[in-house]
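All protein chains but one are shown at their positions in the complex.
After this line comes subunit A, so read on.
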Amino acid sequence: MRFILDRNTWQEIFGSISKNKIRTVITVIGVLWGIFIYIALSGAAKGMDNGFESMFEIIAKNSMFVWAQNTSMPHEGFKTGRQMQLRLGDATMIENRIPEVEFIAPRNVRGFFGSTPPSIGRGNKSGSYPLFGDFPAFTKIAPKKIYDGGRFLNDEDIAQARKVAVIGERAQRELFDKGEEPIGGYIKIDNVYFQVVGVHKFDQSGGFGGDGDIFIPFSTFRKLYNTGDEVGWFSIAAYDDADVVKVEENIINLLKNIHQVHPDDDRAFGSFNLGEQFNKIVGFANGITFLSLIVGIATILAGVIGIGNILLISVKERTKELGVRRALGATPAEVRNQIILESVFLTVIAGIMGIILGAATLALINNLTQNIDFPYTNPTVPIPYVIGALVIMVVLGTLIGLIPAQRAVSIKPIDALREE
């Protein structure tokens, strides 16, 4: 250890490195390139990872939708092609029977999925907006940001079937004057007045929904359109640790049971599992991260082997010099350590330069992609990766330096001196 901290040692190493400039530069470039690839690739992969994450963070990652379709198999006296209808009672059944379900929000809509849009207006202003009948639980599955002063629907609204609405930014823009306070204002939905209680902020990365969506209490919607206990579809979130695919299957099976559908009838209920999609994308991003790790490490390895090779050649070239040093009193350990230290030093210097270059490149890419609609955010290389890379450099540098170092001391000084 004293050897490493000794100034004399470093003078010797700087001496032999700086006196062999071309050799040093070539060696350094090899490793520099390797670590640059490693940092740039894993950083880019991380950026993509972050991009996907933020795309999905707005909506519960293990959420799903379930809706009704037509049967494709006859069962218990029912003919095939029977039209299915989800009902409020199904939600209670699902909640009671399937413990993995954290939230379930029955939903209805007008003006979406092809249904006729409601006429919505205020004074002489009007527009076309999808109208949703919702429970408060819906925001637990797909959070909505509400502007200051407003709120989303609550349990009271449901219980009393209040005529209240949460409107989108676009609806506010089109139905209210500039500067006019929307909260407390009234809008007319299919000839019924609703009081606006909140304005929700539209978030593009949410992926679903729009900036004009209007939400009213499920119970009010039901009265307004006389839908009884009919439900358009369920939005469901499973607990974080649940296997979403399994939960989805259980829900569908339960629904088949309730609605007397053949167990093998795959057409009666439709479902879409966000969690599964999310996992696919995460898997893809992980794959890319892994790939970049492999490529990076392989490149580093190639670079380090290059250092070893060049040191081996240089040790051969310096056989006589090393023989002279030993005649002058260098012990085999001193010769060996000097060569290993040269190797480690070159590797680490190259590594640090590569890391800096890689980080700079990532910062540049981040700047360039700032305003592009591409899932790519904050492409930083995690510190553990960087430290890991440096540790790899030191370890590999030492290991690869061992070969030329061993070679240098395996020659007897008398033979080394005889070398021409």
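Methods note: a contact is a pair of C-beta atoms (placed from the backbone, for glycine too) under 8 Å apart; a residue touches a chain by one contact, two chains touch by 3 or more; residues count from 1.
As a working rule, contacts and distances are computed from a predicted model.
The listed choices are "Bacillithiol biosynthesis deacetylase BshB2", "GMC family oxidoreductase", "ABC transporter ATP-binding protein" or "Fumarate reductase (Anaerobic), membrane anchor subunit"; the UniProt protein name belonging to the chain that is not shown reads "ABC transporter ATP-binding protein".
Across the entire complex, the residue among A:S16, A:N50, A:S219 or A:Q277 in touch with the chain not shown is A:S16.
From the options A:A159, A:I313 or A:A333, the residue with contact to the unseen chain in the full assembly is A:A333. If you put the missing chain back, the residues of subunit A touching it would be 7-8, 11-12, 15-16, 19-20, 320-321, 324-334, 409, 412-414, 417.
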